[in-house]
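So that we are looking at the same thing, I have put the structure below in structure tokens.
Missing here is one protein chain; the remaining ones are kept as they sit in the complex.
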Amino acid sequence: MTTASVVVLVLDLAGTLVFALNGALTAIRSVRVDIVGVVTLGMITAMGGGIVRDVLIGRLPPATFSDWRYLAVAGVGALIAFALGRRLDRISLSINVFDALGLSFFAVTGATKALEAGLGPVQAVILGAITAVGGGTLRDVLIGQVPSVLSSGLYAIPAVVGAAITVVAVRLGVDGLAAALLAALACFTIRMLGLRFDIDAPTPRDAPPS
Amino acid sequence: MTTASVVVLVLDLAGTLVFALNGALTAIRSVRVDIVGVVTLGMITAMGGGIVRDVLIGRLPPATFSDWRYLAVAGVGALIAFALGRRLDRISLSINVFDALGLSFFAVTGATKALEAGLGPVQAVILGAITAVGGGTLRDVLIGQVPSVLSSGLYAIPAVVGAAITVVAVRLGVDGLAAALLAALACFTIRMLGLRFDIDAPTPRDAPPS
Partner (left out) sequence: MTTASVVVLVLDLAGTLVFALNGALTAIRSVRVDIVGVVTLGMITAMGGGIVRDVLIGRLPPATFSDWRYLAVAGVGALIAFALGRRLDRISLSINVFDALGLSFFAVTGATKALEAGLGPVQAVILGAITAVGGGTLRDVLIGQVPSVLSSGLYAIPAVVGAAITVVAVRLGVDGLAAALLAALACFTIRMLGLRFDIDAPTPRDAPPS
């Protein structure tokens, strides 16, 4: 394996773990689900974005679905959330930090994989963002909520920025590892600033009240 | 490009624009969404049906997703809706007309592409209808509503008729352009008659009250 592909693998697995934890926990807090629901929703949160990306790229079966390491990490993350439940609330600050890390890793690896598959730069940015926010979107739909990514906070925007930096760096021939870390750092920073200062993206003037 | 493929392209882009406008506007009216939500929902309304069709055909990456013209037209349509918001309500009659045009174009182009990909006639009719109503269905699911296509008005039925006429014409070897326009006209007429006279499809006798 090249250094770049090891970096992508490690970032991907780390993102998978935190998204599985976070997705399972969101499900437990929001609706009545049993162990099947917790594990399913945790795994979909963790792997759904990458699976949608691979379907759109046409790389089937999806890479993360074929690779037992992703399945195992996602399953373990969801089971930890099932076992600990709301006791994980005490570390919810950390959960936000971990989730922002997952968002950043997935935006970078998603855009990288799209470019490797030969897609254009705009498509790669979109697929980086889909990789980052797609799993949480599927989870929200399954638990009957309007996906939070559509309505509040800065969530998709940092993912788009991270994916765009990745695409520009690859096109300029910048070294993979440094560019990946820079892109992930930019995404992470915007996400954390948005959380810290409660920044929302612009809304239409005539939107219905929340 | 052949005449037929130019026709398909122009109809497709026109349908994409009106669906993006209409989809973004429906989202603004229905739920609290920010600019990310408006653009996402507008683009999904415009491109979702064609993407589902291409996934089912196995033509990946989806044609409209790979083609920057569709992405640009869909994005611009959604941004216009974001900028103008409910001031577009004044032209809601026109929106209904444009939406019926989009429905008609997509039913015809969807069925045509399915036949070109070698699918059977029944499958081509279904895929024409999915192209026409799929994007709006995905949008309705994302904003937490039961897709209106399942419950009211004549929406899927004119799309099925338009797709069926397209399939029959292609099988009979009728000239592409004339057949496409005839099929689109039939779909458009049934849709507008349904709107004008408030016609609903039959419902089951024991349905719960609305």
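Every chain is named by a letter (A and B) in the order it is written, and numbering of its residues begins at 1.
We adopt the following convention: a contact is a pair of C-beta atoms (placed from the backbone, for glycine too) under 8 Å apart; a residue touches a chain by one contact, two chains touch by 3 or more.
Computed from a prediction, not measured in an experiment: that's the story for all the values here.
Among A:L60, A:V76, A:V97 or A:V168, the one in contact with the hidden chain is A:L60.
Across the entire complex, the residue among A:V6, A:V31, A:A178 or A:L193 in touch with the chain not shown is A:V31.
Within the full complex, the residue among B:L150, B:A178 or B:L193 touching the omitted chain is B:L150. Per the touch definition above, the residue from B:V6, B:A83, B:V122 or B:A178 contacting the chain not shown is B:V122.
Not every partner is drawn; the one left out touches subunit B at residues 55-58, 60, 119-120, 122-123, 126, 137, 141, 144-147, 149-152, 155-157, 200-210. The missing chain lies against subunit A, touching residues 27-38, 40-41, 51, 55, 60-62, 65-66, 68, 71, 82, 85-86, 141-144.
Definition applied: only the chains that are shown with their structure count from here on.
Subunit A and subunit B have Cα centroids separated by 30 Å.
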